[in-house]
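Omission of a single protein chain aside, the complex is shown with its protein chains in their original locations.
Chain lettering (A and B) follows the sequence in which the chains are written, and residue indices restart at 1 in each chain.
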Amino acid sequence: MTDTTINDASVDTAQVVVSSRGYWATVARRVRRDPVTLFFGAVVLLIILSAVFAPLLAPADPYKASMILRLKPLGTEGHLLGTDETGRDMLSRLLYGGRLSLFMGIMPVLYALVIGGALGIIAGFVGGATNMAIMRTMDVFYAFPSVLLAIAISGALGAGIGNAVLSLTLVFIPPLARVAESVTTQVRKLDYVEAARASGAGSLTIIRVHVLANVLGSIFIYATSLISVSIILASGLSFLGLGVKPPEPEWGLMLNTLRQAIYVNPTIAALPGVAIFITSLSFNLLSDGLRSAMDVRI
Amino acid sequence: MTDTTATSTERPPVLLQVDDLKKHFPIFGGALNRQVGAVQAVDGVSFEVRRGETLGIVGESGCGKSTTAKLLMHLIEPDAGAISVGGEEVRRGRRGLREMRRRMQMVFQDSYASLNPRLTIEDTIAFGPKVHGVPVKVAKQRARDFLAKVGLDPNSFIRRYPHELSGGQRQRVNIARALALEPDIVILDEAVSALDKSVEAQVLNLLMDLKRDFDLTYLFISHDLNVVHYVSDRVLVMYLGKVVEVGPVEMLYTASQHPYTRALLSAMPAMDPDKRATEPPLAGDPPNPINPPPGCRFHTRCVHAEEVCKLKEPFLTRVAGEGHFSACHMAIEGSGHSQAPQRVAA
Partner (left out) sequence: MLAYIIRRILYVIPISLGVTIIAFALVHIAPGDPLNAVVGADAPAEVVEKLKRDYGFDQPLPFQYARWLGRALTGDLGNSVVNNQPVAASLAIAVPNTLMLAITATLIGFVLGACLGGLAGYFQGTWIDKIATGFGVTGVSVPHYWLGIVLVIIFAVEFNVLPAMGMGPGGSAGWEWNWTHLRHLVLPAITLSVIPCGIITRTVRATVAEILSQEFVQALHAKGLLHGRVMLHIIKNAAPTVLAVMGLQLGYLLGGSILVETVFNWPGTGYLLNDAIFRRDIPTLQGTILVLAMFFVVLNLAVDILQTAVDPRMRRS
């Protein structure tokens, strides 16, 4: 900054060759130079695509059981990843299972991003009593360890995908609201928000033009870091019998029903967990990479 | 102060009138987080600004200059007092507030923090006019026009982001942003203080040119007495949330009546040895504004302090020249201070 101020008058009117670059362009350039983030980004994309196109990719019907083909090992003819305890094709079930597991892992974070983000931005922007009311309510939910809260709510509501998504959404609203509140409070105090207010703009306009763009990045990054946790928790609920009901294919539930097979075919029994692990790890590393790429003061 | 307005038939009309403005920030503490005190940031400030003049406001940091500016813009709400713009009182919640914010604009000290890093220069300048219902195309054209007016080539700057600009350039953008609303009054809150000296001079000259071209009225807030001397028609001196002296610039700089003003002036680096003031410079920091001293707030640092200064608060009183007021017992007739002018027997 100081190097250009010395000859301000001459620089003021001179054509400057540095091309204009917005914030997101800088972030994208940083991500492109980070092979680890790129790799795990690709893995995440691959997992999502394979779940979306499961009907096209799956070699067999994921529901079709077979008494004679129970718990076949990896590499069995026609069943690349073997079969489960009722003889269903593991590869097909893992592909289809990704749909439910990803859905149950990502949806709560999305819902919580919208609700918690909005609550946090309102609390941070309005401040005062509104802030107190919202954030103290969030603190109460914070008084529960996240796993316990998810299990408590879906345990009381009963099994089901909707109940699991609802309980996880409630788990993720408070942390997202907290992050949104803290960044909004910081941004609100900046002079450019004051300047916008001094222009006569209303609160909604200020939030839309001046606050959102400067807080969404942080909230979004935090949300992506929650997806990893959410996938583990969602599958965990199914593992406890609280999420998806049989015979639907879902990684956590598959892990549960295959537990009886650990003495017969341990590799098959561990497979659904491998899927959860790879997915969760990839989301985690992708979000780490994005976080450091977006942590720029340009 | 009312008697000055009475004699003003041929002077321009009062554009901004401030009466008894107060803002105390509560301090919370203790186990139950109860209010344990208040910072008396602005405590009964009154002044007026006439169309076309520049009123300089000076004082040490923490004296309430910037709080006063934010109160004027209604960025924070005053606890008491009235602000009238062009003869109309402005209160929160009235439709007048928005119009007031168009007529009165502000340039902040931190040129970087006062620009949204995610908006291009064009969007930043056009934002205000758009808020006031100017069509997008017109607002964008206005952004180009005003960029040119502040000495930046619209073609090379319009698409750029704040971080690509130097401090001086950014402050020019901030000025353009304020002017784009075509205000009558511009509050310049330490607007040039953060700039390098050479850049500061350029921006000051630009401000003077703009004032002439757009028929503006300035409220120039600064801690730099040299700069205030250069730009102001009248100067107001604040100490711990109170006005201690106000008067025409030359009168105040050559014949200041308040010991605080004299101390400030003596601390000012002067080029001319003859002009060096006789007052010893200020020692120590201003007292804590949470519990300001009783009586005259300056008595703890004043070399002329006497018993009366600790007991009785001095009010702004007209002194020697036209429009020159000072809040010091030494200027108040019959105040009880040994150096006060004696009351003439009736």
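The criterion applied here is as follows: a residue touches a chain if its C-beta (ideal position, glycine included) is under 8 Å from a C-beta of that chain, and two chains touch if they have at least 3 such contacts.
These numbers were taken from a predicted model, which means no experiment stands behind them.
Residue in contact with the omitted chain (choice from A:67, A:140 or A:204): A:140.
Among the residues B:29, B:135 or B:334, only B:29 touches the chain that is left out of the figure.
Mapped onto subunit A, the footprint of the missing chain covers residues 136-137, 139-141, 143-149, 151-153, 155-158, 228, 232, 235-236, 239-242, 252, 255, 259, 262-263, 266, 269-270, 272-274, 276-277, 280-281, 284-285, 288.
Everything below uses one rule, namely that only the chains that are shown with their structure count from here on.
By the touch rule above, subunit B contacts subunit A in their complex via residues 70, 73, 75, 97-99, 101-102, 105-106, 108-110, 113-120, 127-128, 131-132, 151-153, 156, 159-161, 163-164, 166-169, 172, 174, 177, 181, 195-196, 198-199, 202. Chain contact summary for the complex, subunit A toward subunit B: residues 1-2, 4-6, 8-9, 11-16, 18, 20-23, 190-192, 194-202, 205, 209-210, 213-214, 298.
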